[in-house]
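What you see is the complex with one protein chain gone and the rest in place.
Chain lettering (A and B) follows the sequence in which the chains are written, and residue indices restart at 1 in each chain.
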Amino acid sequence: MKNDLKYVGKSIPIHDVKEKVSGKLKYAADMQLPGMLHGKLLLSSVAHGRIKKIDVSKAEALEGVVKIFTHENSPNTLYNSHKWFVGMEITKDERLFTDHVKFVGDRIAAVVAKDRFTAERAVNLIEIGYEELSVVVDPEEAINLEDYYIGQKKIESGSVHDVFSKASIIIEDSVETPKIHHAAMETHVCVASPGIHGDVTVWTPCQVVFQVRLIVAEVLGMPLNKVRAIKASMGGSFGGKGQPVLEPVCAFLAKAMNAPVKLQMDRTESIIGTRTRTATRGTIKTAVSEDGTILGRDIHMLVDTGAYYTNGDAVTMAMAKKAFRLYKIKDQRFVGDVVYTNTPIGGACRGYGSPQIHVLSEINMDNVARRLGMDPAELRLRNLVHPFDKDPINGPDLGNARAIDCVTEGMKVFDWKQKRLRPKTSGRIVRGVGMACATHGNGYHGGYQDFITMSLRMTEDGGVFLNSGIHDLGCGTVMTMKQIVAEVLDVEIDKILAPEGDTLVSPFDVAGTQASRVTFVCGSCAMKVAEQVKEKFIGCASKILQCSPEEVVMEAGEVWSSTSETVKYSYGKMITDIQSKFQDDISVSYTYTSPANPGVYAANFVEVEVDTLTGLVKVLDVLAVHDIGKAINPGFVEGQVQGAIQMGIGFALSEEIKVDRNGKISGDKFSKYHVINAPSMPDVKVLLIEEGEEHGPFGAKSIGEISTCAIAPAIVNAINAALDINITSLPVTPEKIIKALHEK
Amino acid sequence: MMNEMNFKMPASLNELALNLDNADEKTYLISGGTDLIIKLREKKIYSGTIIDLKGIQELNYIRQIEQTICIGANTTFTEMIHSEILIKNAPCLVQAAEQIGSTQIRNAATIGGNIANAFAGADAIPALIAMGVKVKMMNAKGEFFLKDIDEVVIGSGKNSLHKDEVITEVIAPVLGHGYKSFFGKVGSRERVTIAKLNMAVVVKNNHETGVIEDARVVLGSLGPKAFRSDLVEIELVGKYITDSLQTEFEKALITQIDISIAGRSSRPYKREAVKALSEDAFSNLFGSPAWRCNNEK
Partner (left out) sequence: MELIINVNDIEYKLDVNPRMRLLDVLRENLGLTGAKEGCGEGECGACTIIMDGLAINSCMVLAHQARGKKIITVEALEQDGEMDRLQEAFINNGAVQCGYCTPGMLMSCKALLMNNPNPTDEEIKIAIEGNLCRCTGYIKIVRAVKEAIQNQ
């Protein structure tokens, strides 16, 4: 590894920034195709019921309406949109259109019309006769109902029973987390167009093009080769566009109409009718010694996956695994029960279970510290994992786990001890500090298949073409890959072309932008394929330069022999000469399989101000410390963290898709679902621990998901410490604070 | 079929009167647009007549004529915030305008529209009631008439205007020497938030005697529409400004909330949050009072 890096470690703007600031970049909603029709979904207005009658006559009579589709005239293939590779076995319970609605927001029909206004208007004219069925929204109720109970996941290391039977100090907490909307500014949207060969092309802001291809093919009964999925410009996802929601519907409409169709959701539809962060109710018991050593821990999570299965068990397992990778706990048990409810569907959401498990464990850690009279940061330092520790449940090794560094460095920079011991104010406005830690992963190794193929070619004019199925979600994936390739080949960034996923032309990638695998796994593949191209290039160049490969120097787009520095070739000239002399192409296609899945670690420190009369909380200051290994692009890393903090503050304080007893949803638009806006956003300082990770490109690890895992519990801990209360139900609304102060 | 909506663009009040002549249940007046456009969609309104008031330049002004302030119905909240006349004479109205929606909303939304929309949590309405404004209206015959704001706003999204009537102006009295005013609100976040509770206060304080001679206290978001609270006002009138008055004021506000939303789940929160408004009102109107000295802030 080079010590002085030229491209890696530099803050370079996202690859399409100029098109974005000029408004030129076309997102799927901006696409126009000749003869394009417009689809609009009809979503259920009742939470549970059978559809007895659908009357589309009035809607069909509306001028401009082309056709209306319901369960009566569409495929009834069962599928699970969570399935992302062919060999995955999973419960299938979703259909394009249902006759048995299971939540307010379930898909009943789609209108196809000549323009979207007509489509929207026609949807309102469809008359549905429901036979309403009993509604279950409470997971505690669901757990006892056969139709609603899905199953249990259980992991144990050592023996919890033994530890708890002997322990004298046990601290127990119950914590609730709500359903959350991803709130990407772009609502869900898809465009599909049929081809003349019985094929269909789907443009979608998605996270996994090969998953889109798979789900569309499965639902429509088509061969994979007849479906082309193209990743469209992404207006934000955060997991919300991970599972295909509109894609199979839109592809079906396009095929059925034999015309291009655009299908777009409005904000309310995106909030209720796509995916949400899975809601949880957790209980945790921690046995500790007087000196603050965790002796054992027993966790139970009740996981509400909503109306469809999707990733209910996978997200539960993800939560489980994290519980064993942050603190050294020999005896620990995780039991997760997964249930259906008649509420919006759970799915992937930035952190994938980590924010939920960490809210539970980190609020509890503070209560342990309170009980022992310890500094909560010191309590964590006593128990955090050390670099190169093993996973107690035989998961992948933790790697260069720098959790302790995150806390110790953070304490210094935040001035934690002094701020924490500052005398409490007794006036209306009260301040407090809190902190929390978190861990997350780097891909699927140890859980699922994790490999990606990339091909890289050096062009005749000194350019580089990196062909791969990557997806830039706005996080800078394309530029990250370019920086890695540029570093290996010492070529200018602008000379590298790195298009995004298109199943027709991209080499296969098994898992897409999921599981915090992109920098760690895909980035490693980019590095390896570039290294192999470099080796091939040097091998050929050495023959032309008549020297040994070791004597070939590649620098800033030029190549020469160290024995004859006066004769320098541009990369392009050398490629051309290699072509004419050896009839060979300097390109490599390489499949990289991830060999590891180390942990990433974070510690967040926050200061809050609470108005004890209104219960309004203002987050004043955030310090986010991250064990990143190596930041390929520090500007992107900082941007990821700052955005993740915004999301986490909302999770802690205001965001919630509320569902009442009857399954009716409130918080279904931005005027009622408050994401944090600019005046409420604190300054966020980002401190990176860059100690390198063996299998990461240039030592890099993930950041996109870990960055939102520690902030919510840190805020809750700060509020609880400031007010000497113990709120454990998110979001911590003003009403909850006032109630807690009253009950104090 | 998509062209069932008619659109009228009167450029003057005379033209507007003509447009109003045929007004019926399907006639919609639009000014800033921030409420009506949402309504068109939510209520699935596809046909009728929209009359756009925004092109009537003569409805856009803030002027002081001797002891009255006249605000044209098309005046936006942004214009109100920057009006020297209002800053000097109607601080509560400026404070309310500043806290409405976002910058973009304040740039578009108008005083006339806010009154006509009669939303229970509207921020301008409590301030207007506290100011004791009259609303000037015009009918299809071009006749003008005045009503108290309280008569115009029915609440819960309803107003008392007939279909052929339009709000043209808001007339506020210049409050005169010794008067002060305040508006405050509690929402679910700091900025861009719908009021859970809002309050406007207008008081006249006799500087020589130190006694409050007039008090109007208007509470919003406690029912279909904002209202003056007699029982709170009584606590203030004839009193000296002291620490204990603030306590009595707060107690009266809590009593008012207990009466207004008895049995509602929002009551426990609002009776606490109103203390914040009480405190803010007092410090805003009467300066940093002595009762704060006990705190270690």
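Methods note: contacts are C-beta pairs under 8 Å (C-beta built on N, C-alpha and C of every residue); 3 or more make two chains touch, one makes a residue touch a chain.
All of these numbers come straight from a predicted model, not from anything done at the bench.
Q: Taking the entire complex into account, which one of A:V17, A:A61 or A:V567 touches the absent chain?
A: A:V17
Q: Of the residues A:S45, A:T283, A:T425 or A:N677, which one touches the chain left out of the display?
A: Spelled out, the listed residue whose C-beta touches the missing chain is A:N677.
Q: Which subunit A residues touch the hidden chain?
A: Listed in rising order, the touching residues are 11, 13-14, 16-27, 29-30, 32, 117, 182-187, 233-238, 266-267, 473-476, 635-636, 638-639, 642-647, 669-671, 675-679, 681, 683-684.
Q: In the complete complex, which positions of subunit B touch the hidden chain?
A: 2-3, 5-7, 9, 30, 32-34, 37-38, 40-41, 46, 50, 52, 54-55, 78, 101-105, 107-108, 191-192
Convention: only the chains that are shown with their structure count from here on.
Q: Nearest whole angstrom, what separates the Cα centre of subunit A from the Cα centre of subunit B?
A: About 44 Å separates the centre of subunit A from that of subunit B.
Q: For subunit B, which residues count as touching subunit A in their complex?
A: Counting only subunit B, the residues touching subunit A are 1-2, 44, 46, 186, 188-194, 268-269, 272-273, 275-276, 279, 292, 295-297.
Q: Which part of subunit A faces subunit B closely enough to touch in the complex?
A: Interface residues on the subunit A side: 62-64, 117-118, 121, 124, 423, 425-429, 611, 613-616, 618, 654, 671, 674, 676-677, 679-680, 733-735, 738-739, 742.
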